[in-house]
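Just one protein chain is left out here, and the rest sit where they should.
Our next item is chain A:
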Amino acid sequence: MLAIRFRKSAPEGGRAVLPLVAGAPLPEGWAASTAAAGFRAGEGEVLDLAPGPLLVGLGTPARLLDWEKAGVAAALALKGVEAVIEARGLGAAEAAAMAAGLALGAWRFEVYRKTPAEEAPPRAATLLVDDPAAARAAWREVEAAVKGCLAARGWVSEPANVLTTRDFVRRLRGLARHGIEVEVWGRKRLAREGYGALLAVGQGSASPPRLVTLRWKGRLEAPPVAFVGKGIVFDTGGLSIKGAQGMEAMRADMAGAAACAGAMLALARRNSPCPAVAVLAIAENATGAASYRPGDVLRTGSGRTVEVIDTDAEGRLVLADALHHAVSRLAPKAVVDLATLTGAIVTALGHHRAGLFGNDGALAAALAAAGEATGECLWPMPIGERHREDLRSDIADLRQCQAGRFLPDASHAAAFLEHFVGEVPWAHLDIAGVDTQDEAHALGPAGATGFGVRLLDRWVAMHHEEEDHHPVAGAKA
C-alpha cells in the first residue's frame, strides 16, 4: 500500500493535488488555463496542469464516498511521483476518505513484473491538513478496511498455478498474527463429516479441497455474524468444461472467499467488538479421471441429496456445505455469503452492481445501504416460486440447476442455496460481475476489485458493534 502521511505544511517535491468542489473558486494563476480546458470540477473530472497542480473534481460531494472517489481519481492520474494533497480546510473524515481513495487507486499487482510498469502509480501521498492528529485518528478508522480490500485484491490476482488450494490456506493461516483463529479441515475430516458436495467438486484436482473457518472473537457477548465464501481457486468447469476463451479469468473464482477473509482482516485490524466467523469452501474444479460427473448424486453435509446437472455449477455445491457448516456449527445471528456464482447475474446486472438475494428484508436493506455507502453497490433480485419448482429432481432431493439457454440461473442458484440456511437471516451476494474490472473504475485500477470487503466491514460497523443495537434475530440453528 502506498505510504500515507498527514502534515501541516508541504514537503519538498511531489505533485500538488487540488480537490475542487463544483462552483468553488479556481486556483490562483491557473484560472485561465482551467477555464480553457473546460474543467468544471464535476464528479470524477481530472485536469493535469503539469508541472502545475493536478485538479480533481468532486461535483457536489454529499458523502465521504465522494471524497474517496476523488482520491482514487488522483491516484489513477498521477504517475510515479509522490502526491501532495491540499486537504486544508477539510474535516478529518474527508481527509481520511481521500487517503483511503489514494490507497485504493494506487494499488497495483506487481508480484510478477521484473521491472515495474512505466505507468507506475504514486508510492506515497502526503495530505496537508489543519490538524494532523485528528486526521491520523480518522485514517486509522478507515485504513483497516482498505488493507482488507487490498489483501483480497492480491489473493484474487494470484494465478492459479501459484494460489492452489494449499497455498490459499497457507496465506489464510497468516491471518493468525492479527488475532484471527484459523481452523482447516482437509479431505479426511470432510469425509468424516459427510461434506460430500465440497469433496466432489474438489475430487478431480491434484490440489485437495479444504474448508477453512476463521474466527474473530470481538468483545461483545453476542452470536457472531458469519461470512461464507466461495473459494474455487480455478474453475475449468470440470467435465462440463468451459470454452477456452476467457477461461483465464477463472483464477478469480475464489473472490468470494477472498472478500470474506479480507473482511475478517479488516475487523481484526480495527479491533472490532463484533464477533465474526468466516467459512471458506476452497477447491479447484478440475477435469480429470477422478472428476465428478453430470448425473452424479451427491450427499451434502446437511443430508440433502443433490443431482448434478452441470459440473460448471460447482459454486453452489461447495457453498451448500459451507452454509450448512456455518448455520449448524457456529450459531450465527446472520449469514452473508459471497460468490462469483453465475454468468446470469452478469447478463442481468452487468459490471456495476452485484446481485442481492436472501430471506430477510431487514438484512438485505442493511447490506444494500452499506453497499451504497462504500460504492460497492447491490441490487435486490428475486427468488420466486417458479425458481424453486425448477429445482425439483427425479432422483434426488434437489437438482443443482437447469440445463439449457435463457435460464434465470442466478435465481436458481439462490433458490438452491436457500435450502441450506434454514431459518437464519441470510443474504447471498452474487459478485460474478464485479470481482474484477476490465478498466479503471471509480474505486480502483483495472483488475481485482476486492468487492465486498468494505461493504461487509461497513455493515458490521453500522449494525453489529453496539451491545443492544440489534437484538439477536431468529438464530434458531
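By definition in this document, contacts are C-beta pairs under 8 Å (C-beta built on N, C-alpha and C of every residue); 3 or more make two chains touch, one makes a residue touch a chain; residues count from 1.
Here is the rule we use: contacts and distances are computed from a predicted model.
In the listed set "Response regulator", "ABC transporter permease", "Probable cytosol aminopeptidase" or "Aldehyde dehydrogenase family protein", the entry agreeing with the UniProt name of the missing subunit chain is "Probable cytosol aminopeptidase". The chain not shown here is touched by just one of A:P116, A:P159, A:G179 or A:G384, and that residue is A:G384.
When the omitted chain is restored, the residue from A:R140, A:R293 or A:H352 that touches it is A:H352. Across A:E314, A:D409 or A:D457, the single residue that touches the chain missing here is A:D409. Not every partner is drawn; the one left out touches chain A at residues 344, 346-353, 379, 381-382, 384-387, 390, 406-411, 433.
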